Structure formats: C-alpha cells, structure tokens
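Data first, discussion second: the structure below is written as structure tokens.
The complex appears here without one of its protein chains, the remainder shown in place.
So, chain A:
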Amino acid sequence: MATFVSPPTAPAAAAAASDSAAEPPKVDYLDLPCPIPYEEIHREALMSLKPELFEGLRFDFTKGLNQKFSLSHSVMMGPTEVPAQSSETIKIPTAHYEFGANFIDPKLMLFGRVLTDGRLNARLKCDLTDNLTMKGNAQLTNEPHMSHGMFNFDYKGSDYRTQFQLGNGALFGASYIQSVTPNLSLGGEVFWAGQHRKSGIGYATRYNTDKMVATGQVASTGMVALSYVQKVSDKVSLASDFMYNYMSRDVTASVGYDYILRQCRLRGKIDSNGVVSAFLEERLNMGLNFILSAEIDHRKKDYKFGFGLTVGE
C-alpha cells in the first residue's frame, strides 16, 4: 500500500517545485517557513468539522488562583451511549464531576484532570531547549489494560519538524515533515506497536496559502484522508473532508461551515452518513459562554442535543 501510494506524491512535489520555480518571484529554498507539526496537519479542517459535540448538560468553571495556576471544575450530566450488539443505541443517564488543575508557564505546562469514576488524565508540555519540546500524556483508569502513557519529543528545525514518540505497550513512532516550497510541505511517519505486533507507514502532504488549506494523508493501515478548507473571509471558512478506509471500506465525506463572529462562533456540518450537526458558542459576557450542541442522525434516528455554560477564562 505504502509503496503503491508513494509515487504520486513525488511527481506532485516535483511538479509543484517546477511550477514555483517558473514563477517570476524567485523563491529562496534555503529560507522556507517551518511547517506545521505532522499530527496537526488537518488542524483547520478538524477545528471546523469536529467540534466537541455532547449530549445533555455541561457546566465548566475555571478559576485562576494566580497568574500561573488555575483550578477547573466541570459537571456533565446526560445520557451516554453504551456499546451494544444490536444496531440500536442504548443510552443510560450518567453524571460526572471533573476536577482539574492547570499550571501554565511559558516553559512548562502541566494539566491534570480527575473524574469521579476514577479516571485520571495528566498532560505535560515542557520546552527543554528552544527547539526541543517534550510532551507527555498519561491516562489512568481503574479498569485493567486501559491505562495509557505516552511521551513525545518534538524537534523544530528551520524548515522541518521531527517527532519521536514513545508509548506503553512498546509503541514507537517517528514522523518528519519538511517544507518543500513556501506553500507546500511533505511528511512521512512510521510507527510500530510491539504489543499488537503492528507496524505502519504513512505519508502526508499539505498545501496552504492564506486563502485555502488542502491536505492529504495516506497510511498503510488503509486510511486515506483528504481535507480542504477555504477561507471565504476572515470570519467565514468553509471546510470539507473525505475519509476512506481501505480495510473496512468505510467512506465518509462531510461539508461544513465555520463562522467566527464577534459574539459567537457557529460551526455546522453535514456528512454523507446523514448526520447533521451544529455547534454554537455564544459569548454572553466577558468570561461567560453559552454552548448549544445539536446532532441529528437521520439514518439511525439518533438525536443528540446539549447545552452548557462555560464560566471563567
């Protein structure tokens, strides 16, 4: 799969390089901008198309104790889906309280979250030097074999970025992304999961101008992801994405809009599975946000509506 897919990227890169070389303004290829990290390659499309949809009630409260330290409390209430064999989704009502502590410093960031059901999530981001960053992520649960830990080391070069990943269960990963022209960047990744005896390789390409972003990614797991974001104006952007899984033959395409207005942010999406969703964040006052979330699955007749309040920050 990987060898089959890699040829199109190379001619595309060559074509793009020759195109930009033919352009009148000479491009200094030794002074290219730094690309976006490999795992954030679909950032704009994800921001517009994948808001945090929820069902039920949410209440988030963040209180800063001083410049660097803040505490957060959140309450979530509502039905949660339980995985079941039948095609019908079963929902049981649940309620959670989450307590969090954040420490934010330019050089060091620490986040901790504890849920009432015993889940603990810790994140760490630390700048070791100007170019080298270490990120850690750990998730502890009371269920066996569901706890995860992961360390990332990111190195940021002048026109490239590279990342090395270490996780529990003998998970190793590495990725590299390089700017080829001022607009185009190409990257690749390899990973090896020792516990599941799986390995894979992936390629990604991203073309961005200040009006649009187009990305493409393939991996040997059979995943093909394409996305396109068009910024219509500084307030409005339109996004579309396409996902194809070669192994499970799943195809999904979605189109969405993202409006960032003065008092609110509104994101709407419709996808090829018949799911319509919208997410509205309305700023009522300084530090007081009202959230409305709606998701309608016409095919499964599954309707999710949620509302929430965010206080602080």
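Keep in mind that, in the parts below, a contact is a pair of C-beta atoms (placed from the backbone, for glycine too) under 8 Å apart; a residue touches a chain by one contact, two chains touch by 3 or more; residues count from 1.
The criterion applied here is as follows: contacts and distances are computed from a predicted model.
You can't see one chain of this complex, but its UniProt record names it "Translocase of outer membrane 22-V", from the set "GTPase-activating protein GYP2", "Large ribosomal subunit protein mL40", "Translocase of outer membrane 22-V" or "Cyclin-dependent kinase 2-interacting protein". Checked against the hidden chain, the listed residues A:77, A:214, A:238 or A:280 yield one contact partner: A:280.
Only one of the listed residues, A:87, A:248 or A:263, touches the absent chain: A:263.
Hidden from this view is one chain, which touches chain A at 257, 259, 261-264, 266, 268, 270, 276-278, 280, 292, 294, 296, 298.
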